[in-house]
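Omission of a single protein chain aside, the complex is shown with its protein chains in their original locations.
After this line comes chain A, so read on.
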Amino acid sequence: MSILEIENLGVTFSTETGDVPAVRDVSLRVRPGETLALVGESGSGKSTVALAAMGLLPGSARATGRVRVGGTDVIGAAEADLAGLRGRTASMVFQEPATALDPLTRIGAQIAEVIRNHRPVPVKDAAREAVELLRRVGIPEPERRAFAYPFQLSGGQRQRVVIAMAIANAPSLLIADEPTTALDVTVQAEILDLLRGLAADSGTGVLLVTHNMGVVADFADRVAVMLQGEVVETGPVEEVLLRPTDDYTRRLLEAVPRLSLADPPSGARDRPVEEPVVDLREVSVRFGRGRRAVRALDGVSLTVRPGETVGLVGESGSGKSTAARVALGLVAPSAGSVSLFGADLGRAGGRARRALLSGVGVVLQDPVASLDARMSVGECVAEPLRVHRRGMSSAERRARVADVLELVRLPRDLAHRGPRELSGGQRQRVSLARALVLRPRLLVADEPTSALDVSVQRSVLEVIRELQDELGFACLFVSHDLAVVQQFAQHVVVLRAGRIEEEGSTATTLLHPRTDYTRRLIAAVPVPDPVLQRRRRDERRAAMGVKA
């Protein structure tokens, strides 16, 4: 018998502009002990299916069809009956560990609440069980940590707490909605190991919602691929990932950037010899003062030479974005020097500094937040011209904006639209157009595609690369995604806790890393091939001294 049975599920959201169907005619099953991965791009309806299974759809949603969890119908069930189901028969792990926990309640108490929701256990016993659960999910010093507030834990630890809450009553179904998307790869690997172990121990069925094919290969037994609210392909993980039958699945898998693990045909190229466009020398950055000061960068030296792309990688908090901001002149180093196009940025003031900085374009991660919603696309793109090319007539400006929009392969008449009317990929191209409108010699791209779906990511990266060939700008490319960096950068710098761990040509560094840290970082990246990933996982665990 299946622990989760979904038959002909349809979900419609009522909005101000009418009903919007989000999920159509979806049928799925999860058997005990089995992991079904539900994959698809944003807006495909995969999270909606997960929420429907928990009876957690928002009030504006209407569900039809049948959803049975452990034999109980969920659709149309009373809230009290659903509360009896949630956290006991079925439980859920969410995407964003930063906000998933009540900030004002100690974590032990939050876990104990889930226990006491379903079992008449005295408070003291529930607290003891909570400590035991914290130990099981790998929180160090659980007796002490149970009294911690969420803000006192790291993102990975918070996710472990959410998992502890989810397994508190040994559910038969665990629904995990992008459980590792907000985490670093090394933490992601640990969390996936943890979930896999817990599911295997107790025969729990898992519904894993994710967009990451590497995670699917690492974890799932079966896969269902969703597109625009419908399931287009279902099958065992090896079949779907290695021999997809559906066109869309094939395209999706092709777009996934893959970490290549074998030597590329062409060896490492030499770096250009010209004078670097940006040169950070022994740069340190400290935030805050006194004992609470944080050393974000500690003696970092790096250069980007004309025409080349330098990848800056590292885990969150490693200082990669800070280094990019130093290059942009947004953060002043507390020690060391920054030279831009051969001139000392720290000494340049006023007009000279502005002139230097006008040679740098920037693209940031969040395409929604980085464009002013009150300005039209044309105004957004024209703004650098208004700041740095004051003599330009508005007709010239309009012409330049139209040209640069065409350059990033957007229609010229898009200039009159608002950023909100555009898709994520289009918005990021507008950001790119704005960055390139001054014809910069350096482009700083901080996680430019991390918020985008893989297919969109690929097209944006292609545009950047083609324009780089055409216009010859250098690029400082910040990313947590090693596969993207491997495809995109010629030189890579690995940061760890504000220091450079190692650097070298991408071809050698990412294939034959010299340091343990880089090796661990690479080993933790899941590859979208279940057979290969299983081997990599065993190797990684063996290297860490864990039995497979």
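Throughout what follows, a residue touches a chain if its C-beta (ideal position, glycine included) is under 8 Å from a C-beta of that chain, and two chains touch if they have at least 3 such contacts; residues count from 1.
Definition applied: contacts and distances are computed from a predicted model.
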item	value
Name of the absent chain as recorded in UniProt (options "Diguanylate cyclase", "Pyruvate dehydrogenase E1 component beta subunit", "Putative signal-transduction protein" or "ABC-2 type transport system permease protein")	"Diguanylate cyclase"
Hidden-chain contact residue, picked from the options A:72, A:117, A:154 or A:455	A:117
Among A:92, A:297 or A:363, the residue in touch with the chain that has been omitted	A:92
Missing-chain contacts mapped onto chain A	54, 56, 79-80, 83-88, 91-92, 94, 96, 99-105, 110, 113-114, 117-118, 149, 151-152, 162, 165-166, 168, 292
